[in-house]
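With one protein chain withheld, the remaining protein chains of the complex are depicted in position.
And now, chain A:
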Amino acid sequence: MSTPSAPPPCPHLAAHRLSSRPLRFLRRCLRVRPLGRPEIRRDPRELPRCSPCAAASPSPSPRLYACLSCAAVFCPSHAASHASASAGPGHQIAVDVDRAELFCAACGDQVYDPDFDHAVFLAQSSSLLPSTSSTSPSPAPRKRRRVDYRAWAPDPAEFALMSSADPTTSASAAAPAGLRGLNNLGNTCFMNSVLQALLHAPPLRNYFLGDRHNRFLCPRRTPVRHRAAEAEAAKVACLACDLDEIYSAAFSGERMPYSPANWWQHASNLASYEQQDAHEFFISILDHIHENIKDDQHKSHAQGHGDCCIAHRVFSGILRSDVTCTSCGFTSTTFEPCMDISLDLDVGDNTPFGVANTKPHVRNGERGLAGMNSKVSTLMRCLERFTRAERLDAEQKFFCERCDERQESLKQMSIRRLPLVSCFHIKRFEHSAVKKVSRKVDHCLQFPFSLDMAPYLSSSILRSRYGNRIFPAEASDADAVSELSSEFEIFAVITHSGKLEAGHYVTYLRLNNHWYKCDDAWVTRVEEHTVRTSQAYMLFYVQKTLYYKACERAAAV
């Protein structure tokens, strides 16, 4: 997928491996400059030169290679002649003195060797002081007991039983289970849109339908008989109970739109109610579910631990933030939990060239879409921007412990741990406190239905920061690749249309591989392009392993 794999060696490299010591021994020839740039070690005053070139003209070549066999230095134009004219065999493999990359003079191409990369990796690791990581809270990879996955398929009797009971395969079920309109109670579409997305988030849906929070048994709602006047004070609002009620209503099989009055009454107490912004509402709902249903054992109230409540178990991921001193390379790392990722929607920013740390986008194929590219933002580009190394302002100089003074620095975000459900919030509403003006960004966003988050993980970002070397398995660092997959499938899109003050929220749901538009009480089936061309405001992706592919078969019935 996204792990570097060594390509088969050219015959010259293969021959070199057999005849010489393993390339790992070149480690002592390597030196690592700040920011992890490896090069061939040389004396401070020594200036490598290509001897044939120096004789002809004094202008230096941008690229110099050193032969692995005799340490002769030459430029690319003289490489082939060195390989063929040398006395003994085995002068074909050389190394780029400034970049520590192997070069085959006979093939005239850059080649790759895992052993050599291992040497570079070791040199880079030892040159960097152990970075400080202040964690809040500490997400050190605890060994969690996991149950091995065992595949299961139904036998004919079970299959027959499932088919008869499954509402999605029965002929009368034109629509999947749980699909039900929500009445607008008066400017409440921002709430309805979030509810629809939550109703169909697989882990959350399974939690409530699996009776993990029973509203009749919830200790917070144990009815205590008071007089009617005090009833309001006595009845403690439990949002999780209200949510349980909505799940029951949505999956009851009843198709007339449901009025979430109880939910509204309690939700309207939240501060976010004032804003009527779907994203704010979503975040405050999760916060309140956290407040309502923390673990009975009171294990950990610290957010981000992941086990405290269902909201965190489903939506909480961990972000890694690295701040690097540009002068000495010292990196300070912090981890913070996040329930969603807010992405800037930058209209004018479609630069094909990024900072060296990011994946270069220069491809011939993009020429044809040049006109399109300047108008279209994509989710993946937003994520690339999010994980790009950014130079902090001169005013925000970071105090480097190694240099012992304030220095200019680079900041880079990456995802340490992915949640079960990834929610992306597209920042379409800009509020300027200075100008006291708010405006909406109408720009269209392209988003994929299947998303691979691997390039944005900390492991990938770190690897590319240090040159995408091939790491041998046993040398992987503490940031172990997450055991969960990085592949996601979209299941809900909340869109906002219209102006800032007079807009409308609508949720598109992907069920049984069809798309449904949930516009308050109106639920209609729509085509893919309707969803693709809508103005996405919040995007919900679930881990592919939790996305039931069996639904696709039901659609064929």
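Assume contacts are C-beta pairs under 8 Å (C-beta built on N, C-alpha and C of every residue); 3 or more make two chains touch, one makes a residue touch a chain; residues count from 1.
Rule of thumb we're sticking to: contacts and distances are computed from a predicted model.
Per the UniProt record, the chain missing from the shown structure is "SAGA-associated factor 11", taken from the list "MICOS complex subunit MIC60", "SAGA-associated factor 11", "Glutathione S-transferase" or "Tubulin delta chain". Checked against the full complex, the candidates A:127, A:184 or A:326 give a single residue touching the omitted chain, namely A:184. Set against the missing chain, the residues A:40, A:53, A:67 or A:278 yield one that touches it, A:278.
Note that of A:388, A:504 or A:544, the residue touching the chain absent from this view is A:504.
Interface residues of chain A facing the missing partner chain: 1-2, 4-7, 59-60, 62-63, 96, 98-99, 101, 110, 112, 174-175, 179, 181, 183-191, 193, 232, 255-257, 259, 261-262, 264-265, 268, 273-278, 356, 359-363, 365-366, 369, 372, 376, 378, 380, 429, 431, 438, 440, 444, 446, 448, 452, 454-455, 464, 467-468, 470, 495-498, 500-506, 516-517, 519-530, 532-535.
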